[in-house]
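These notes concern the structure reproduced below.
One protein chain omitted, others in place.
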Amino acid sequence: MGYEPNAKTAEMAVQLNAFMQEHIYPREMEYNHYMDDDANAFTYPSWFEDLKQKARDAGIWNWFLPAEYTPWSPGLTNLEFAPLMEIMCKVPWSQQVFNCSAPDRGNMDVLAKYGTPEQQEQWLLPLLDGKIRSTYGMTEPLVASSDATNLEVSIVRDGDEYVINGRKWFSSNIANPLNKFMFVMGKTDPTASRHAQHSTIIVPKGTPGCRIVRTYRVLGSLHSPGGEGEVEFKDCRVPATNLILGEGRGFEIAQGRLGPGRFQYAMMFVGMAQRCLDLMCARVQQREAFGEKLMKKTSIQHDVARSRCEIEQCRLLVLAAADKMDREGAKGARDLISMVKIVAPQMCETVASRAMQAFGGKGVSEDLPIGEIFLHARFCRIADGPDEVHMSQLGKWTIRDAPETDLIVHNVDN
Amino acid sequence: MGYEPNAKTAEMAVQLNAFMQEHIYPREMEYNHYMDDDANAFTYPSWFEDLKQKARDAGIWNWFLPAEYTPWSPGLTNLEFAPLMEIMCKVPWSQQVFNCSAPDRGNMDVLAKYGTPEQQEQWLLPLLDGKIRSTYGMTEPLVASSDATNLEVSIVRDGDEYVINGRKWFSSNIANPLNKFMFVMGKTDPTASRHAQHSTIIVPKGTPGCRIVRTYRVLGSLHSPGGEGEVEFKDCRVPATNLILGEGRGFEIAQGRLGPGRFQYAMMFVGMAQRCLDLMCARVQQREAFGEKLMKKTSIQHDVARSRCEIEQCRLLVLAAADKMDREGAKGARDLISMVKIVAPQMCETVASRAMQAFGGKGVSEDLPIGEIFLHARFCRIADGPDEVHMSQLGKWTIRDAPETDLIVHNVDN
Amino acid sequence: MGYEPNAKTAEMAVQLNAFMQEHIYPREMEYNHYMDDDANAFTYPSWFEDLKQKARDAGIWNWFLPAEYTPWSPGLTNLEFAPLMEIMCKVPWSQQVFNCSAPDRGNMDVLAKYGTPEQQEQWLLPLLDGKIRSTYGMTEPLVASSDATNLEVSIVRDGDEYVINGRKWFSSNIANPLNKFMFVMGKTDPTASRHAQHSTIIVPKGTPGCRIVRTYRVLGSLHSPGGEGEVEFKDCRVPATNLILGEGRGFEIAQGRLGPGRFQYAMMFVGMAQRCLDLMCARVQQREAFGEKLMKKTSIQHDVARSRCEIEQCRLLVLAAADKMDREGAKGARDLISMVKIVAPQMCETVASRAMQAFGGKGVSEDLPIGEIFLHARFCRIADGPDEVHMSQLGKWTIRDAPETDLIVHNVDN
Partner (left out) sequence: MGYEPNAKTAEMAVQLNAFMQEHIYPREMEYNHYMDDDANAFTYPSWFEDLKQKARDAGIWNWFLPAEYTPWSPGLTNLEFAPLMEIMCKVPWSQQVFNCSAPDRGNMDVLAKYGTPEQQEQWLLPLLDGKIRSTYGMTEPLVASSDATNLEVSIVRDGDEYVINGRKWFSSNIANPLNKFMFVMGKTDPTASRHAQHSTIIVPKGTPGCRIVRTYRVLGSLHSPGGEGEVEFKDCRVPATNLILGEGRGFEIAQGRLGPGRFQYAMMFVGMAQRCLDLMCARVQQREAFGEKLMKKTSIQHDVARSRCEIEQCRLLVLAAADKMDREGAKGARDLISMVKIVAPQMCETVASRAMQAFGGKGVSEDLPIGEIFLHARFCRIADGPDEVHMSQLGKWTIRDAPETDLIVHNVDN
């Protein structure tokens, strides 16, 4: 019993930590300052591809891909991958080095699970090679997209093609210099039942009629090198073979994409939060104010303790979700997956916020990753649906599944 | 991997749940109303001993006692017992039926671990039989007892006896009609080093010089049938053989007592919180206000979801603590044990509080256990040391153990 | 400008504080211990009437009654009374000494505002004299009473009488030895429009067909000497002249009752919270733990600072509500009145909770008023409607009254 890493994972963790120590942490501030300079918007530092190659040579590559997707997967269960994901997320950008970053992680899942051999050949293999990047276009500016039945982009069959019209935004990674295609979820049949109207299709970069209207800042940040884009589709035509799985299967695909994605994404916040706490602990050992080390102040001790408790609980929840996915699949783990989506970003926002207070100005400066982590966590309380939407869903499931009781009947006659 | 119950525990859970359904839940309101009538202060309903006998006959008895204490233990690991503890705590008073209630649980641990054969014969066996109850006297009214080095009750050797002077309060269970003795922690050697001054000794009920000054309400409640007492020792003499383990070992005993006690106590709040949530879910399915069922309101859904997430996380934390205790002992599990002490009562207070809001008046009335659970959780944020003391301790450990980093050095020279 | 007390109020505050110092604080613990002994349930200490007489002799009497109700009112505006209310609430029970306690305060308002001369003669005058006490029966066990249109008790005209059937609970003060009558709000015309179905009628104590089914504990406390009662009406007949204002006016009366009641009730929590903070500050100056006074710990300093900020803000909000009531009446002050109902009990619960943590065991014992204050505040987050109902109402008003803006239109075409 228990969620201690097994021998295989423990060994991989040692290897990964060594790689982080040797190759990632030493370049952390350099990468951050590079990205903070808008002259470098939507580009990578020159040494970045080399770093990816090093990781690939070391075999730290595509670890995220679930064991079921042989031959591409390195064969880890979700529970085995989870603690490794935590380690690689201690530096926000290092997932890319290991080809484990969003949204490609989920997009590779989709192609591995639902793609035709031709689609896999054309799009999955280069993704697995880290040669290209991609986007998943879901959110639309004109409707509440967290209720995905609202999505209005139209995808209409016309001969051997589909014609796309409408507008997406928060199309993450669209400005990445390696980006080569975008999944678009839109409506193929407005007359079908509510969850059968939507389909998902591949739109290659540069397809006529598909225009990036703008990239824009999110909470003041460019999200470079990926970016957030607003994309307009105007009679944009793609081959019918670009459709994934079939018409009306959009919701099924979106769901299938989410399973491993959600716990990985949650584990990212565990790693980031743990990093903030580690930095905070190092700081309060050194810094003095008002006659004593910050670590002597009970308010600092309490903030550290609260953070520790929240991180540890969230970590266990994510591990439990990964474990249940391994045993019962995404459907069986549905409630736990919903929980980690709700809990992890808030937890990370809170922990990062406490660390910022302990650091003062340095904590919000570009010299440390804490501010970026805070912003990312805050943003992700909205991304993939606001917390509130997930809480409503989880609340409904929980109420429905609750045991019956007679106790609440009012029956008093003294 | 994972914390799913193993086959043995799963089977015991089925048996326990059946017992709860048949014998406990049907008497829940009757017991509560009995205790709410102060005419019954510090007594049990007439049928209570019979219920205990039923549990004992069914073999649901002393399950809490760790496997190391053969032959008395039923042989469960901490991790095996934990989910069973949750079930028996869904009704606040039912732990007594299964001889698994505080403070006797911890006191039996102490006697099993540190007692001489004579002490075990005289005090442990009747406790294991459920024939007697006991008290652990720690807190004193005149000093901040959460810093136990402050404890001032004096225990002075005089020939074959020890002479006790001073005052304790929050001596829980002192008014229980079955109470037969009290552990007293006090100072035997004020000149020793800070953690070697204190010892623990058994004071039998009725020993001259030991007087219950009063029992009193805690947050308005009598805590019947156990009660909270203020106890005065005035030249109170007990045989020297009543000393546990030896002079100066008081802290060691207190620590040893806490290991399993802390996670069991935390699991109690998981069970109680889950019960509150279950009742809340049942209520909101039925109750209507302002034109719709309460379950349709997003604020209710969110409260349910938050509670679910908090309970599940706390449950996992307690299981992790129990598991680590099994593998590494109380010392190895020290941080996790500290965490569950901090997290569990606050979590339960919060969950119970939300349930109260959903019920309105009924939630705080004596017709439901929610109010009592709320009060118990609130009280336990102080009992065994206020949250703040535990957060300071955990914070210090966490800061000390944090990894080093170069990142926080300020070194900018553009 | 500002909310500083004017000369008249400042002078009355001096007098009131002196009375508190001389007559109330010295008896505080005695009263509390009296009430904590259930042998004294629903009785007063022998000296209590004498104390009321002293207050009356000193002219500290009925100060709450708004100036409009001459000749009975002492002539204070709401804003003038508010800071005096705060002072008299520093001891939870002392409002009774000054004839300023709920629910009589509101009931006197109702009778002064809506009563016939006969009703005033029979019920208002003895209330103003402090000779009798009363109850306002609103909540029913079988419906969500926070949505008062749900109330089901029936009040049917039959000749010169009304016949009442149904059940109320949380009928506060029903067990008070001085209680002489109860207002009952019930349905006279189920066919009328939603807010015109209900009426309010006086039911004298002892009327046949009106039975106190039980008094019961609320969060473990008896609320003695007032009590909370469940009351059954079975063909209970009262003279038609007992009706207040006319059939279908129940909502109007309930609203009218609430105006001054709400801000007074909120100010009560300001006074109680301030008392908890004062006690906490005194404690942390003296108590030592882990090598220093508690006041030296930053976590304690922060808790004190947070409490101070919350109390001060709430106090200002209540004063603003009182001021607006004076200038624009209850209707004009509607939003502010709603705000103080939401804010004050939560604030007081939080402040009391922090004080309890600073005190440890003593804070929840019956030796200090903090525990009682905590419980009262917690209960009042449900009483007169759960927080959630008031937040929904205020939220709706606020949304409706918000200024328009073009900014939220999505209109991007780069």
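For reference, chains read A, B and C in written order, and residue numbers begin at 1 within each chain.
One rule holds for everything that comes next: a contact is a pair of C-beta atoms (placed from the backbone, for glycine too) under 8 Å apart; a residue touches a chain by one contact, two chains touch by 3 or more.
Everything numeric here is computed off the predicted structure, so don't read it as measured data.
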Options A:Pro141, A:Gly209 or A:Gly248, residue touching the unrepresented chain: A:Pro141
Touching residue (missing chain; options B:His33, B:Lys52, B:Lys297 or B:Lys362): B:Lys297
Residues of chain A in contact with the chain not shown: 36, 38, 41, 139, 141, 144-147, 150, 169-170, 216-221, 287-290, 294, 299, 353, 356-357, 360-367, 371-372, 374-375, 378-379, 381-383, 386-389, 392
Absent chain, residues of chain C that touch it: 1-4, 6, 25, 28-29, 79, 277-279, 281-286, 295, 298, 300-306, 308-309, 312-314, 316-317, 320, 323-324, 327, 335-336, 339, 342-343, 362, 367-368, 388, 390-396, 398-399, 402-405, 407-408, 410, 412
Touching residues on chain B - with respect to the absent chain: 141-142, 213-214, 230, 297-302, 410, 412-414
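To be clear about the criterion, only the chains that are shown with their structure count from here on.
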Gap in Å, rounded to a whole number, between the CA centres of chain C and chain A: 50
Between chain C and chain B, distance of the C-alpha-averaged centres to the nearest whole Å: 36
Per-residue multi-chain contacts in chain B, two or more chains: 362, 367, 388, 392
